[in-house]
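The structure appears right after this line, and notes come after that.
Note that one protein chain is taken out, while the other chains of the complex remain in position.
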Amino acid sequence: MRVGVLTGGGDCPGLNAVIRGIVRKGVQEYGYDFVGFKDGWRGPLEGDAIRLDIPAVRGILPRGGTILGSSRTNPLKVQDGIRRIKDNLAKQEIQALIAIGGEDTLGVAARLSGEYGVPCVGVPKTIDNDLSATDYTFGFDTAVNIATEAIDRLHTTAESHMRVLVVEVMGRHAGWIALHSGLAGGANVILIPEQRFDVDQVCDWVTSRFRASYAPIVVVAEGAMPKDGDMVLKDQSLDSFGHVRLSGVGEWLAKEIEKRTGKEARTTVLGHVQRGGTPSAFDRWLATRFGLHAIDCVREGDFGKMVALRGTDIVRVPLADATAKLKTVDPKLYEEVGVFFG
Amino acid sequence: MRVGVLTGGGDCPGLNAVIRGIVRKGVQEYGYDFVGFKDGWRGPLEGDAIRLDIPAVRGILPRGGTILGSSRTNPLKVQDGIRRIKDNLAKQEIQALIAIGGEDTLGVAARLSGEYGVPCVGVPKTIDNDLSATDYTFGFDTAVNIATEAIDRLHTTAESHMRVLVVEVMGRHAGWIALHSGLAGGANVILIPEQRFDVDQVCDWVTSRFRASYAPIVVVAEGAMPKDGDMVLKDQSLDSFGHVRLSGVGEWLAKEIEKRTGKEARTTVLGHVQRGGTPSAFDRWLATRFGLHAIDCVREGDFGKMVALRGTDIVRVPLADATAKLKTVDPKLYEEVGVFFG
Amino acid sequence: MRVGVLTGGGDCPGLNAVIRGIVRKGVQEYGYDFVGFKDGWRGPLEGDAIRLDIPAVRGILPRGGTILGSSRTNPLKVQDGIRRIKDNLAKQEIQALIAIGGEDTLGVAARLSGEYGVPCVGVPKTIDNDLSATDYTFGFDTAVNIATEAIDRLHTTAESHMRVLVVEVMGRHAGWIALHSGLAGGANVILIPEQRFDVDQVCDWVTSRFRASYAPIVVVAEGAMPKDGDMVLKDQSLDSFGHVRLSGVGEWLAKEIEKRTGKEARTTVLGHVQRGGTPSAFDRWLATRFGLHAIDCVREGDFGKMVALRGTDIVRVPLADATAKLKTVDPKLYEEVGVFFG
Partner (left out) sequence: MRVGVLTGGGDCPGLNAVIRGIVRKGVQEYGYDFVGFKDGWRGPLEGDAIRLDIPAVRGILPRGGTILGSSRTNPLKVQDGIRRIKDNLAKQEIQALIAIGGEDTLGVAARLSGEYGVPCVGVPKTIDNDLSATDYTFGFDTAVNIATEAIDRLHTTAESHMRVLVVEVMGRHAGWIALHSGLAGGANVILIPEQRFDVDQVCDWVTSRFRASYAPIVVVAEGAMPKDGDMVLKDQSLDSFGHVRLSGVGEWLAKEIEKRTGKEARTTVLGHVQRGGTPSAFDRWLATRFGLHAIDCVREGDFGKMVALRGTDIVRVPLADATAKLKTVDPKLYEEVGVFFG
């Protein structure tokens, strides 16, 4: 059996651990051969691949990033994309494909598997943890630890200068990183995309914190939005690739807080450090087990499936579930955490 | 309502986060008063308590240890212990008691609650993660991260000198810390109390690793035992408190490996560093939520219960479950991880 | 003897370690009393002080920030400032004052000591390490470690996506943090305020790195400037306190690199996390020794002096040296490090 592996979408700590799990078990226990496609779907599209054997995956467990490279190439948007992939898989005698990626990457795998008869298995990856089908995704715990450590550090600066510190963390559509790191870091306000925030309410919490002689930390997900439509979050400039630069809720909010409370406020945008570097122990454990179970799907011919975490078990769900529903923060959970605001 | 809180048994990162969660919600939302008993069951036994209010719990979230102190005092083994506790609770007008602790501490709470009519709620604590009633306990993730970081560091020493490095981690009856940190740290052998090990098999793995030109790391839980009864693990000396000093499987194993393989072997016993210091983000999250839900049990008069984690939900189970069954490593899971041995 | 202590200027890990060193030695060895003035020079100006004794400094060694608070209040710019300070010191029977701070704070101490006869001792503090009189200042090593760890993390993101990552670190007038963290983090370009940079040269390095199939990391000090005057670094908005927001060289440079090389580039601004949180072991050592030697200056009546590090020795230099000359990066050292560019 010859199996292809690819990693698509944004960087995420644990990708290499998945690859290593797949290859170690596939080679040792099942005697499979492996091919690693480069840069997500670009690899099978262009036939760009490397050999993946045990020496190739040695030492990669603690390393962030992905030895296979990644991209956002979407073969469904490329002329003849599917056919070219099928041709390249056939040419390389690939009998099964394991795709590690987010909504977009797995969406392609779901269609390849369902409509075009390419035997695919998926491994879910989203640093934002916003996938309904699984309790957690790898990379999330690492991001939360990094953000929490940053918030820990910012407390002392806030206290020493009696300033408001606004920390913008990742999370465009779901507030999981903000919620977990904000709670773990002892933030005084946590703002998430799921619930539009009221700037005056934020300012009340800020003021109440100062009254207790402490300086407030406000954690805000990059996708959080104020209630009133008066915010222009995005500086509308496009980068040279035509993407709108998403940025600004943190900076905007700090200015509003200064204006309304008269207190000095500063912003820290954590950015890419949240998604790079060595994975936490939890993420290495989860990612490795995802890899081991993905190759078992292949072994058992259980295609069109994705591995997922339920409690402490690795289960299998339909690949289509990967794109079915965004897992957002339950309002009840947000309310539960709200006891620490102010 | 006046609520007592105590922490019993061994140190564990996250204890302060539980206390803070209980007090913040209890005071702010329900208007309760809190009393913190000192040093586990010694506190209510001797009437030794401090006031717990919001200022008392400020800033304790990231701090390891417990602001209430701990002990292994067991009132069931003390003359008139239960009566004295009931008297002291009555004297201080305590109407509910939240006990945070392991098997022993919660065993007392279960009996107090079940047989003596003292309204108790339990919060489970075991750094070893060996409690069946809950998916995870707080402190465990921190311990695994610390052990994993140590293993990461030891790899380079092993490689540079082509030595065997044996790392002894916590776990007397269950191998969870060894299993998780060993997997996450890329160990070549993991030995757990649940399954007696064969020294010759260990030596085979060690030798096979050297053949691949790499140096092996062997992670061994303190409670792991060899198959043949020829090991004298414990140096039988008693400490000044009459406890047998448990120590030695790591040191013993390193000597055996040297003897049988002719390769130099060294041991590192991680010891107390695994259970001290600031909790990981996951443990702060879990411990805080345990605290919030424990005070909700009190609010709802739902006594004789213990909070537990199931998937991503906090649930309630009978306090008696805390002592019902040790959660050991499933042989299938151990076998799954075994693909990385050698 | 009654001694006053104050901390002025920006936050810096190690401030509490200095205070603890002063108080522990002053109380235990010399039997002094201590008064801590709040918020830098605002404290003595307004007579706002707390008692500093051994219990007050327990447990503060590993904590970032300053238990005394800080501010940028400058008594020389306040009506009758000096007289009010002298009055308040007299009222509290303060016989010596230890000022811990940067150029501004120590500049006031120098004048108080030299022109107004107030017995002052200085402890230098600048996270930027830009003080000629001392080999290193505390806080700098912590900042460099934090920045290095961030760069370590960003490498994997850069590699996985073959992107340029620009990291903006602290350093308005001197490039020490950029130089040390850039070298330690394996950056491919390091830009410092001491030497105007040529964007085309930067793009050449970036391109050459990509040619070697690696993704470049560019570390840029916030005060670095391009050669040609065409950059508008500052968005000219003022914050609510009338300060120009200094920001932008990182963001600006990323856009230029994208424009000129056609490669995707992203910016991370490390910001306040560099100056908060627990100090590194080196900074705890240095700050503590500064404290111990500062109180020895008081003991010996050696006023108008500042403690400084020379090799491994703590020496004393005139307080005036604190403001004498900015320690910038030697062009030879920058050239030495330049071997790693590209």
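All chains are identified by letter, namely A, B and C, in their written order; residue positions are counted from 1 within each chain.
Everything that follows uses one rule, which is that a contact is a pair of C-beta atoms (placed from the backbone, for glycine too) under 8 Å apart; a residue touches a chain by one contact, two chains touch by 3 or more.
All of these numbers come straight from a predicted model, not from anything done at the bench.
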{"item": "Omitted chain's touching partners, listed by label", "value": "B, C"}
{"item": "Residue, one of B:153, B:196, B:227 or B:325, that touches the chain absent here", "value": "B:153"}
{"item": "Residue among C:11, C:141, C:194 or C:222 that touches the chain left out of view", "value": "C:141"}
{"item": "Option from C:42, C:111, C:125 or C:284 whose C-beta touches the chain left out", "value": "C:284"}
{"item": "Touch criterion as defined above, residue of C:221, C:292, C:307 or C:322 at the omitted chain", "value": "C:292"}
{"item": "Residue touching the undisplayed chain, where the options are B:31, B:55 or B:262", "value": "B:262"}
{"item": "Residue numbers in subunit C that touch the chain omitted from display", "value": "24-25, 28-29, 58-59, 61-62, 135-136, 141, 144-145, 147-148, 152, 180-181, 183-186, 214, 278, 280-282, 284-285, 288-289, 292, 310-312, 336, 339-340"}
{"item": "Where the missing chain touches subunit B, by residue", "value": "10-11, 13, 15, 63-66, 69-71, 146, 149-150, 152-157, 159-162, 165, 239-241, 255, 258-259, 262, 264, 266-269, 271-273, 275-278"}
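Just so it is clear, only the chains that are shown with their structure count from here on.
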{"item": "Other chains in touch with both subunit A and subunit B", "value": "none"}
{"item": "Separation of mean Cα positions, subunit B and subunit A [Å, integer]", "value": "30"}
{"item": "Cα-centroid distance, subunit A relative to subunit C, in whole angstrom", "value": "34"}
{"item": "Residues of subunit C touching at least two other chains", "value": "none"}
